[in-house]
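Following: one structure in structure tokens, then a few remarks.
Note that one protein chain is taken out, while the other chains of the complex remain in position.
Take a look at chain A:
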Amino acid sequence: MGLLTIGNPLSWEETKKLSDHVRKHGIIQFINLYKRLKDRQGDILKWGDEVEYILVKFDEEAKTAKVSLRAVDILNILQEREEANPTGVKSLWRPEYGAYMVEGTPGKPYGGLLAHFNIVEANMKYRREEVEELLLDGEALMSITNFPRLGCEDFSFPIAKPTPDQGATRSLFFPDEVIYPGHPRFKTLSQNIRERRGEKVAINIPVFKDEKTVIPVDDSHLRSKAALPDHIYLDAMGFGMGCCCLQLTFQACNINEARILYDQLTPLSPIMLALTAAAPIFRGFLADIDCRWYIISGSVDDRTPEERGLKPLNNNKFVIGKSRFDSIDSYLSPQGEKYNDVPLTYDKEIYNQLRENDIDHLLAEHVAHLFIRDSVSLFTEKVNQDDEQDTDHFENIQSTNWQTLRFKPPPPNSTIGWRVEFRPCEIQITDFENAAIVCFVVLMTRVILSFKLNFLIPISKVDENMRTAQKKGACLNEKFWFRKDITTQISPPEANECCKGASNGSNCDVFTKMTVNEIINGKNGEFPGLIPLINNYLSGMEVDADTHCTIQRYLKFIQRRASGEILTTASWIRNFVTGHEDYKMDSKVSDRINFDLLKTVKGIQSGMIACPELLGYCPVSKTVEKIPPAMSKVAG
């Protein structure tokens, strides 16, 4: 999210009246930008990561840890620095949903040299230290996917009380004060999503049933009809959008490469979600799942009962299969077309309008699909726009479709090209882990382009994998649909024989179920493995010694996570809780357990506590602040 200009938000009733206006102009804006920029060529690789953090307040005497609602104070200082020196700062800071959250990105994107992989972690460290300097006594900055006791009584500092009968959220657990107060967007989104839906969001997470777990888990089912007794009930946008994730965006050389990468990374999304799983606790209970995804999806599900298929369509146009936050619904490249096996809900009129303006079938379907949604946040100042120059209405809908991948057109009047954003990963405790994951994904994009690999499987199978990925221990125990033959080249010709037999080429489309370990590390005689492919690619690249060493440490770490030699963050957290002396085998994560857990996490992130079961024995890289001059001199 860019620097948010402050404005005056419209009420839901006003926004609703303008939803056709936003859609109409959003589409015209897209058509105009497409015409301007479809032939843009030759952009180099630039990329960047986004890390979200939670501010935690420890009370050493009471042995509690709470979210600290000071993001606005800290962001004011950080953004002042940026405004004073917009091109010189080494990091950029943005607000996020929670009043306890900050989001940091590198000040400038990384470039297309392999040596750039060696400065990622150093920049992440810098960001962490930059915020840490602004913290008060007892505060800590932590990259954890979900604050374990978010929504428990008095979970914030200062304490705030939920207001179930009034305000934006009306949650039984989540006070409006915990929403970022520095910009009206966040409260407006919460209010509008609730009003559009016609009721509060409702998320029921299966509780992890331990020996002494009591069902019902609490009295939620007495207070809300939507609550299931043997589930952890959540009823606010903040439970999802208050989670942290690890995202990355990279620039493609042109629109076609962006489509290819968008498609090819789609089957990798559930694999990366399982590998980075880091959220086993919600509202103080151990859950029977390991990931944030399902919770965020539910937390912004603004579909009406009609759209959810619970009532016949009367006031709404479509029955919609998924929340605004979920996995993507269609591939965009010509190779992907035949794997779009889930009927796509889209606005036919918009589709026709796009087609009449020479936008191809796949892209037209994609945009017409995004535009089945209403605007859920609109500002007075942005209602009337110049459709030749502005793209705010397009971005209004585009940026509130929160999917596993985002296909991003170049912004107006900029030197930036077509980009793809990769969004499934959960955030890890240490900079080392986060840098490893980011570098792994970007390396995969280079491997895909170099070897012209094909990972495509039917989109329905990707959806199934997304559900599988969130299960408890999925990284180790579950199997995922994955393509067997990922090569696409046509020589020698015998290798291509299988395609000739079947007219639809189905014989070449063999996909099978594999574990994360088999996908990442390979399966003898059957699947090469993503890391061996990366290593083979690296052997053909010019890599300086330090960068090589760093990348190898990252790849080793990922191999170990995939093989189960070391634990996922979710499994480690789970083990910590169940092994804690205060844990009563009742699925409950008490204040004391939470305190000790987060203290330990803090020790691990700072390197004070070694944690080989989570990180392996060598979680140290040779990361440096700057690319060696000899390397940048021969850039190319």
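Simple rule for what comes next: a contact is a pair of C-beta atoms (placed from the backbone, for glycine too) under 8 Å apart; a residue touches a chain by one contact, two chains touch by 3 or more; residues count from 1.
Here, contacts and distances are computed from a predicted model.
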Next on the checklist: Considering only the chain that is not displayed, what protein name does its UniProt record carry among "GCS light chain", "Actin-related protein 6", "Geranylgeranyl transferase type-2 subunit beta" or "Ubiquitin-conjugating enzyme E2 N"?
Outcome noted: "GCS light chain"
Checklist entry - Which one, A:206, A:321 or A:528, makes contact with the chain that was left out? => result A:528
Item to check | Hidden-chain contact residue, picked from the options A:40, A:308 or A:446 | outcome: A:446
Item to check | Missing-partner contacts on chain A, residue numbers | outcome: 42, 44-45, 111-114, 253, 446, 449-453, 485, 487, 489-493, 495, 522, 528-529, 532-533, 535-537, 539-545, 548-549, 552, 622, 628-631, 633-636
